[in-house]
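With one protein chain withheld, the remaining protein chains of the complex are depicted in position.
We just call them A, B and C in the order they show up, numbering each chain from 1.
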């Protein structure tokens, strides 16, 4: 239940304010050069406290590989990675110990399990996504070997929508903004919300290029369905679209179908999948993040004994979780695609016989 | 790869124009009264040819239980169900044998597997969803025993949106329309598209009431993530929303958080989940279906040897797949919830000890 | 829970006296020629009633493929097979309806599930193994393409042990006897037990030749461990040995280690695995079957309300289940090896890159 994937599996552990978080990535083929600096760089893209747009919690997020790598290369055995927590302020959470923060998982964890680690949301904290990014980084190294590249950025913040898509700009942008002309307005919306002790939502666009035809295992491990699972499972995600997504609903079949030519598809309304299998075109996924539930306004809630109480949060929080969420969507897409490339190896008898004969 | 679920698993088989389709539902607890008439009634809601809004293919979709039920009651062993195909017209597909229909899985199946059963889309045909509905019907019988009820209907057709939600109306409506005042316009849009040899998209709203708090297994088998997987995996689905979904992105945190009172949540923007676990409120999912790719206009495509060719489809098709898709969303939600209720049984030591001591 | 394997999965359904038994085999690569006559021949080797050494129940065990095969070739979609029950005599079981037959699963099924299909043991009947043989036959077709051959035979009956191993003889022998010089004594032991309304045990030797080095996924999907699972899960199996097995316990390390030369291993005490991975030598497994629990002597037991009662069985039973069990061990070994060959495809980055670049 804490494992993602089938052939390449990521199992994560850890709580926001425990000793450490980490993961075991199992199924990486032997012989992959493990670039630790790249893994750390990926974690740095996600780590908190890089700008005013993010939580003030400072975590170095230094990752350490404990197993599965020998002389710089993967051995085919499970790769375990650990990130120690260093900047916990558990006391910040004393005042939420006995109540449920609105919009958070406090209510459901407490009622499901009968108890909860209330410090920083415990297991439900977005901090756990660092382990996903570590695992996703190795998945990216795998994918790079076969020419797949994943990119992401914010295409919408607080309703302000990108009109042009520039992934190179997003890489340099504090808020991973895809449209340079909208970046300033988006940033201001975030800061305004922050000042008002409030928060805003955002939409992340994530794409993969170089995807071979054939990834995805119908009918119950389809590429698009598992991407939906992967993205919806990220903290604060509330909607996932593939290709034109919601907009395709308003088209006629004659407009939405992508015509095929000997050179490839003439359009990409489908977003790179047909029948749950990659069609070789760019994979396009949009993930919608709700506004951060942690706001610093008075909120109505109940205690763990169901008494009404007013909730006034302290602590350090992102005013727009979509920003750092973008890095997480890349990790999840990388994990999905790496898993699918391995599963797809057994699709034809000719591959089996060529490998063994 | 053709199995859905973990503790309650549905494995399906069968092609559109093969001998039969069917499924094995494994994990149903012993002692459930299996109401065969109800299962058949569910299949009848999905079966084709009920009105002009649907494909003209007539299939009785008579389901037969082969195992797992003894004297009318589930025994705890796998329940197998079979539906024979009776109204195949394979010849309709002779002309598509060597080309790829735009918007269909023809292209990806052929390139993935190196060959394909081209008759009616083979395995990728929406016909397979009959097996899901059969399995989902038994899941519904399970859920009924614990007070969970699932409903659905169309909240949008070709951009025409429901403003009121009336599930009782949807039950009687030919197009499962949720808003009686929009039904006629929606129907006309479908018929107009059909007459123009075209097709339209639609959006299905699916809800569950009576859901106990605690369903969903974080972090990688979350309720919302698995619902997203389940819905996105249905043929023609392109987007999934939980609760306010896309709209929540435009709210501030203070607007989107659902305040909690001793009597329950004051609003339900979340759509019944927090942290991937059900919160006891109504579960709300929206699934967006693209317009049917099968249209009767000339389309540009290529042959299996990548030569340009014009595609002119024959055959019988739904002008709006969202209609029958609604029934499938219910089945998938039922399968997810029944699976989750079983998984959730082991969440507390006190349940384990009370069961065994 | 009714599914075996990970990448190639066999899911079975059906009860001894229900309408049908069958299976879904999922994960067969596309492009395998499906030789239906071979599948039927395998079922014929297992089917009951071929000689006085077996139960008198006559079942044709005609298998029908319902899906996953198009124009004689696998398509990569699930292959479903069905075998209708034709020779049930449910009345034979009226007298055991309310009691538990010693040595059978009646007691445990009833107490686990609270009810049971008592006719012929229901799901726990060895009849279900026909579905395994059907699935195993297709696995054998896969393995044949890469040069793996599986054979079996009885190396012991009622304590009478084979001293020579002749698989060709076993193929022609009514009791699949491996040692022609012991066959008569073994046959007489079975017939003597039958006449005395009793039963005998036996040991099956199963081997695979042509196994490539590298099959088996350490540490929790090892080849030897999964073979142990596969064999112990066959009805009436009580012990499984790999290679020298029990005998290796009595050797010194210097005797038991297989020396390695450039031409291969000098001995095969290991039985073809090292560290849970195939080493290229012949795979050797022994499965020990207890005497058939169905005997026609008076036995002490209790009713379903826990009252003492004397049990006098009627019906038709094998006096030595190991005979037909041999065919099932082959099927299980084939399923394990075919699964392992698929899993093993992703072990090295160089295979991944060569497949996709």
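Please note the rule applied: a contact is a pair of C-beta atoms (placed from the backbone, for glycine too) under 8 Å apart; a residue touches a chain by one contact, two chains touch by 3 or more.
Nothing here was measured: the structure is a model prediction, and the numbers come from that model.
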Contact residue for the chain not shown (choose from A:3, A:267, A:282 or A:353): A:3
Full-complex contact with the absent chain, from A:30, A:259 or A:309: A:30
Of C:104, C:119 or C:140, the one touching the omitted chain in the full complex: C:104
Residue, one of B:22, B:48, B:76 or B:136, that touches the chain absent here: B:76
Hidden partner chain, residues of chain C it touches: 1-4, 12, 100, 102-109, 111-114, 123-124, 128, 156, 158-159, 193, 198-203, 213-214, 216-222, 224-233, 235, 237-246, 248-262, 266, 269-271, 273-280, 288-295, 297, 299-302, 306-308, 343-344, 347-348, 350
Touch list for chain A against the chain that is not drawn: 1-3, 9, 11-15, 18-22, 24, 26-27, 30-31, 64, 66-68, 70, 73, 75-80, 82, 109, 112-117, 122-123
Chain B residues touching the omitted chain (full complex): 7, 27, 29-32, 74, 76-77, 142, 145-147, 212, 218, 341-343, 345-353, 355-357
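Heads up, the rule we're going with is that only the chains that are shown with their structure count from here on.
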Label of the chain whose CA centroid is most distant from the centroid of chain C: A
Interchain centroid distance [CA atoms averaged], chain A/chain B, Å: 26
Length of the line joining the C-alpha centres of chain B and chain C, rounded to whole Å: 38
Separation of mean Cα positions, chain C and chain A [Å, integer]: 45
Residues within chain C bordering two or more other chains: 27, 30-31, 76-77
